[in-house]
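Of the protein chains in this complex, one is absent; all others appear in place.
Going by the order they are written in, the chains are A and B; count residues from 1 in each one.
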Amino acid sequence: MTVTSSRSRRAGWVGAAYAAPTALIVGVFFIVPLLLVGWMSLHDWPLLGLPEINAPENFTAMADNELIADAAWFTVKYTVIITVLLFAVAFGLALLVQHQRRGVGLLRTAFFLPVAVGFASASLLFLGLLSQEIGPFKTDEYISWTSGSPSLALGSAVVLVLWRFAGFNMLIMLTGLQAIPTELYEAARIDGATRFQIFRRITVPLMRPTIALVLTLMIAGSLLAFDQFWILTRGGPDNSTTSLVMVIYREAFIRLDLGAAAALSVVLLGVLVVFNVIQFGVLRSRRGA
Amino acid sequence: MMARAGYYTTGAALAILFLFPLLWSGYASVSTESGFGLENYGRLFTSDNGIRPYHVVNSVLVCLITVGGTLLISTLGGYAFGRFRFPGRDLLFLVTLAILMVPYATILIALYVLLGWMGLQDSLLGLGLVLIMFQLPFSIFMMRNSFEAVPKELEESALIDGCNSFGVLTRVMLHAVRPGLITVGLFAFLTSWNEFFAPLILLNSTDQFTLTLAVVNMRTATFGSIDYAALEAGVMFMAVPCVLLFLFLQRSYVRGFMSGALKG
Partner (left out) sequence: MRGTSPQRAMLAVLASAALVLGMAACSEGKTNTPAALAVDDGATLTLWTRAATEGVSKKFADAYNATHKNKVQVTAYPNEEYPAKLASAAGARALPDLFASDVVFAPQYASENLWLDITDRVNALPFKDKLAKAHLDNAVWKNKNYAVPHTIDMSVMLYSIDLYTKAGLDPSKPPKNLNEFADHARKIDALGGDVNGTYFGGNCGGCNVFTLWPSVWAAGGEVMDKEGTKSTVNSKEMADVFALYRKLYDEGVAAPAAKDEAGPTWLGALQGGNIGIAPGPSVWLGLIEEKGVKMGVAPITGISGGESTFIGGDSMGIGATSTKAAQAWDFLQWTMGDEAQVEVVAKNKGIPFRTDLAANKYSSADPRIVTINNLVAKGRTPYAKNFNATYNDPQSPWIATFRGAFFGPDAKKALDDGAAKLTASLQKS
């Protein structure tokens, strides 16, 4: 054995020791509950009393649940809308504030400030803001902004999410933008490239890792959307804004069917993991190319 | 000249749009039937379900536990992921990130069961530990990249001076990753201060309740009517400390992000 390998092995144990607290917290508070959820999904799991194995009934029963199909469709639709809009707005804001100039600090602060408001607080804030009682958008003809029609309800939730999360994503993209060496831009400009060409040939390719991170966060967040609908629209009107996590909530806490709720969670987790593996693979192959 | 005017007009318009909801909430919280005043805040603190001093104390305690724990664990963990190779490293990292992908609603039941076994149910410590777990994906990611961004030479010079890895961490690295630490701490604070669902499920007795629970409880105190003005006062009461801290630490967290901390 060489000297280096024994040293690196020792360094390995030191590293593992530093990672131990992380492993402990993740193991106890994430892996164990996760295994429990997986275990529950195979059972008819009463609140009290003896669970009975009924696999795969909790999974097959999903097919008969109309609410799940509607919620899955809505959740996908919502995820597409939010990802496209939030990405466009956040990227736009990042481009707007990427260069140092007078007043740009104020703009960054203004866009980022909503992040300081918790999501539950933000939802409560919008509940008042969009109400006909005290909100500034009071109309002569009565309109409920949060449940008047499916598109109004969805629109309200989208505006809330854009407001609350655009700044955070803007900052991440700003990080990516500023990591691009200025020499590259200058060289391109000397070569006579137009603004659009620079954006397409330099900014976007070099931003790819950041874009991937932002998209992952947005997609995972949207597929797991709950608070904004729970507080603002209650999933209505006519179940038009019922997300998958709301169905999980309903199975667990309204129908008291923990097995069904766990099964649905397992499926949703599976979809997210598969999705991320694919995205990871695509990115890696592009990087390699 | 035109381009510049256009830039500032667009910028200002967007800034106003983003500030508007908070400004409106502040305005709504102080406007009363007879003009302006603090009556809405009065109701917030004096009504049966209102905010009491112990709510603030509990929230502060949960924040201290969460921020302290998150900083400690993510510093050690970030150091490990950013500077060492060890068995299971990539797996642990991916599993930590996977926390972002689990629906909150179901895992909380399992967590409740788990805290019961550990004798930590209905305790702020148990709540804090759960919140630390939910903070880890962001914090570990941030700290790993912060440590990776520190130039190797810094570390080597300390090693030559005879420091072991822990000495390197405390004497050299901590200072270098300070912006990252502040960012992680700030977000841990924001989450723990504002979190609603975890305390609702994990806390059982009134004297352990946090601020968010009190504010949301006000929303539904009487079925059939919402005291919107007091609600907005509650939102402001929750938001103002966060906003102030935010502005105060702005330089640091922007640098925290900028130090390459969130590259993919």
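The rule we apply is simple: a residue touches a chain if its C-beta (ideal position, glycine included) is under 8 Å from a C-beta of that chain, and two chains touch if they have at least 3 such contacts.
On a predicted model such as this, the values are computed, not experimentally measured, just so you know.
Considering A:105, A:135, A:148 or A:221, the position touching the chain not shown turns out to be A:148 (whole complex). Within the complete assembly, B:206 is the residue of B:32, B:170 or B:206 that touches the hidden chain.
Take chain A: the residues that touch the chain left off the picture are 24, 27-28, 32, 35-36, 39, 46-51, 67, 131-133, 141-142, 144, 147-148, 234-239, 242, 246-247, 249-250, 252-256, 258. Along chain B, the points of touch with the absent chain fall at residues 48-49, 108-109, 112-123, 125, 129, 200-201, 204-206, 213, 216-217, 219-226.
One rule holds for everything that comes next: only the chains that are shown with their structure count from here on.
Note on chain placement: the centre of chain A and the centre of chain B lie 16 Å apart, centres being C-alpha means. Contacts from chain B toward chain A in the complex involve residues 7-8, 10-11, 14-16, 18-19, 21-22, 24-25, 28, 72-74, 76-77, 79-81, 83-89, 92, 95-96, 98-107, 109-111, 113-114, 129-130, 132-133, 136, 140, 165, 190-191, 193-197, 212, 215-216, 219, 226, 228-229, 231-232, 234-235, 238-239, 242-243, 245-247, 250, 254, 257-258, 260-264.
Residues of chain A that touch chain B in their complex: 8, 11-23, 25-26, 28-34, 36-37, 40, 93, 96-97, 103-104, 106-121, 124-129, 131, 133-134, 136, 163, 166-167, 171-172, 174-176, 178-179, 208-210, 212-213, 217, 220-221, 224, 226-227, 244-245, 248-249, 252-253, 258, 261-262, 265, 268-269, 272-273, 276.
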